[in-house]
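We show some of the complex, not the whole, and keep each chain where it was.
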Amino acid sequence: MSNHVYKQVELTGSSPNGIEDAVVNAVSKASQTVRNMRWFEVVETRGHLENSMIAHWQVTVKIGFTLED
Amino acid sequence: MSNHVYKQVELTGSSPNGIEDAVVNAVSKASQTVRNMRWFEVVETRGHLENSMIAHWQVTVKIGFTLED
């Protein structure tokens, strides 16, 4: 049980609403192809500017999930 | 007055609601034992995933406070 192996993938989620929502979008997208997700870590927070306003936030996360036996 | 000495402690707050709330929880907990807190710095933002959703955010902060004379 303690010998689990985890894989980490790096995704960038975007959202016009804010940081948390961008992360939720990345996790939601990952859930379409990955099971057993365990944790994430924010590695970069950027954003796109249009007309002097924040058009959307772009948050890069590493997502760790258990590799099944 | 300009010769104050500050100490920094490192705490990780968690919250299901988001980054700011996790920091508030860490600061609130620290206030039970530490006085004269002056600033904090976010050093890591992670989270725990359950059933493909964010169960809670885990934000690590360094909190600086004045050491009293």
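Should a chain be cited, it is by its letter among A and B, assigned in written order, with residues numbered from 1 in that chain.
By our rule, a contact is a pair of C-beta atoms (placed from the backbone, for glycine too) under 8 Å apart; a residue touches a chain by one contact, two chains touch by 3 or more.
All figures in this text were calculated on a predicted structure; none of them were measured in a lab.
The full homomeric assembly consists of 12 copies of the same chain, 2 of which are present in the displayed coordinates.
Just so it is clear, only the chains that are shown with their structure count from here on.
As a whole-number value, the distance joining the C-alpha centres of chain A and chain B reads 22 Å. Those residues of chain A lying in contact with chain B across their complex are 19-20, 23-24, 27-28, 30-31, 35, 37-42, 63. In the complex of the two chains, the chain B residues touching chain A come out as 18-19, 44-49, 52-54, 57.
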